[in-house]
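A protein chain is absent from this complex, but the other protein chains hold their places.
Chain nomenclature is as follows: A and B, assigned in order of appearance, with residue numbering initiated at 1 for each chain independently.
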Amino acid sequence: MNSKHRPNSQWYARMIQDTLDDDFVIGPPFDAKAKEAATPAEQPLTVAFGLLVKLSRRAKRLSVEELAEKLSVEVDELQHIEHEPEFRARPRTISKIANFCDVPVEDVMKLAGAAVSNDASFNTHALKFAAHSDDMAALTREEQETLKSFVRYLRDQE
Amino acid sequence: MNTAAKKTLTLVLSDVEMEVLDSLSSEKSLSKTAVLRQALRLYQTVDIRQHRGEKLFFESESKEKAELMLL
Partner (left out) sequence: MLALFNRHTQQMETADLLDRIEAEDVSSFEQRWLPPMQAKREELRQAGKLTLEEATRWNVADAHWEWPAKVRNRAGQLQWASYALRCGGDTQGLLFLNMVYKCRHPEQLKKHMVYVDLVSTAPWNRPRLVPNPMYGGIGTVLVTEAIIRSLDEGFEGRVGLHSLPGAESLYRQKFKMDCLGPDSAYGNLLYFEMTPQQAAALLSSTGL
């Protein structure tokens, strides 16, 4: 990354040597009671669900209202799904979304938190997909590829 | 290293708006661009929290709270 403020490599080399034995970790205070950082199997996958809905909707150039009408579901529910990882959608809505995205219902049920997933590989794929949740207005080529790749993976699970 | 591409926006401001921008810029020792960038960050930060249902309050010295119906 270019910055006119960046010192030269000798500065870095010297500074690094000088601080080689120092601890650096920075963050919130230690918490002995904190639950273990959730393994992929425990983390909610609903962010991947929300992202799947949002990107699939935008890929077809539909607004939330238009999609809600098309699927005969509440606009509010779709908004909650897209924006709130804690939200649990109704099975009827989940199944309509699966049909809309043309991916297996059982898999979408797992993403939506309506079914349990113990498949580490599935969870990893979903989390990798979820890590792409940048909220940009237009579906970029990267987003399209990300979406296609994840949908292909889900369909291959059948 | 991936430097995100930058885009240019041309902004037309009224005299009063420009005065406010100049004043903030001077008071906070920031360039006008930096002021606007910071304003955008703040706008989004407040917006996100309000979306979650949180409320924005100002608390006076006498500890009275008044909700800020900002956005």
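Here, a contact is a pair of C-beta atoms (placed from the backbone, for glycine too) under 8 Å apart; a residue touches a chain by one contact, two chains touch by 3 or more.
Note that this is a predicted model, so its numbers are computed, not measured.
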Those residues of chain A which, in the complete complex, touch the missing chain: 1, 3, 5-7, 9, 11-32, 34-40, 43, 47, 85, 124, 127-128, 130-136
Residues in chain B touching the chain absent from view: 1-4, 28-31, 33-34, 37-38, 40-42, 44-45, 48
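Here is the rule we go by: only the chains that are shown with their structure count from here on.
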Euclidean distance of C-alpha centroids - chain A vs chain B, Å: 28
